[in-house]
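Accompanying notes for the structure given below.
One protein chain is absent from this view; the other protein chains keep their places.
Coming up: chain A.
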Amino acid sequence: MRSGQSGVDIQRAFRRIGRNWGLYLLLLPAVVLLLLFTYIPMYGVIIAFKDYSPVLGITGSPWAGFKHFEKFFQSYQFELTIKNTLYISLYSFATFPIPIIFALLVNQMRQNWFRRFFQTVTYMPHFISTVVLVGLMLILLSPGNGLIGNLFRLFGAEAPNLMGSAGWFSSVYVWSDVWQQTGWNSIIFLAALSAVDPSLYEAAKVDGASRWQNIWNIDLPMLMPTAITLLILRVGGLLGVGFEKAYLMQNNLNITGSEVISTYVYKVGLLSAQYSFSSAVNLFNTVINFILLIMVNRISRKYSEQSLW
């Protein structure tokens, strides 16, 4: 009886799939690519618990338990990379309100041509590649013949070596990001602001509200859902300082301030071929991020009725 029932269910499912077979065909390329290049590597992550040898392959290599994790926790790079990664993340996290403030300001601009000009100018840095950005910073921030060096010399002072000191690394990293992404990141908030019902402003005008009151009572609440969603995503990436820029900015002089988890994973993994150890470090990072994301999402759902899923 029961098996007959499920047989009918399966038949019905097949009929529903068959009716829209074209849609599944459209999905196929993306699904196959994800299976091959994202889900298979997810299985491959088991080498973090093995002693990987290229000859034996992923499945054939002997198990090693938590050996590589323990090795990482006991190494001096553990404290260093975690500290740097967290510090840079939190620093960058603190700049989160800047695009929101930026969007609120742009939204106040009344001259249309000026507004468009201003937006285009502030979006442009987003299109500069990381390589070019870091190259520019090396040129401009050089204490010898860069802009900074010359400016300091103009006042008869010694310029700090911004690109070559561990202490300055996080500031240079975060503020160059702010310079490059503020305009771009504000787009999404501007979009949310453009959805404000104009009658709200009219009602506020009737009540004699000032500009600041408008921003505080109408604009800001309008941005909250978008801001919270982005905030949750940001927290989920708290232990993930991107590889691309950190690696390019890294040199022997600033290494104690610039070694983050992602650059460390690359170095021990690909440059010195400790595949299993590197995977373990990477997995540790991913798991922490995943837990953070789920926790923050849960807290947010409880207190603001906003969540990712």
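One rule holds for everything that comes next: a residue touches a chain if its C-beta (ideal position, glycine included) is under 8 Å from a C-beta of that chain, and two chains touch if they have at least 3 such contacts; residues count from 1.
The rule is simple: contacts and distances are computed from a predicted model.
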{"item": "Which of \"Methyltransferase\", \"phosphoenolpyruvate--glycerone phosphotransferase\", \"Cyclase dehydrase\" or \"Sugar ABC transporter permease\" matches, in UniProt, the chain that is not displayed", "value": "\"Sugar ABC transporter permease\""}
{"item": "Hidden-chain contact residue, picked from the options A:95, A:165 or A:286", "value": "A:286"}
{"item": "Sole residue of A:75, A:95 or A:130 that reaches the chain not shown, by the stated touch rule", "value": "A:130"}
{"item": "Given A:120, A:171 or A:304, the one touching the chain that is not displayed", "value": "A:120"}
{"item": "On chain A, residues whose C-beta touches the chain left out of the figure", "value": "13, 16-17, 20-27, 29-31, 33-34, 36-45, 47, 58, 120, 123-124, 127-132, 134-136, 138-139, 142, 144-145, 147, 150-151, 153-154, 187-188, 191-192, 194-195, 225-226, 229-230, 236, 243-244, 248, 251, 265-266, 269-270, 275, 278-279, 282-283, 285-286, 289-290, 293, 309"}
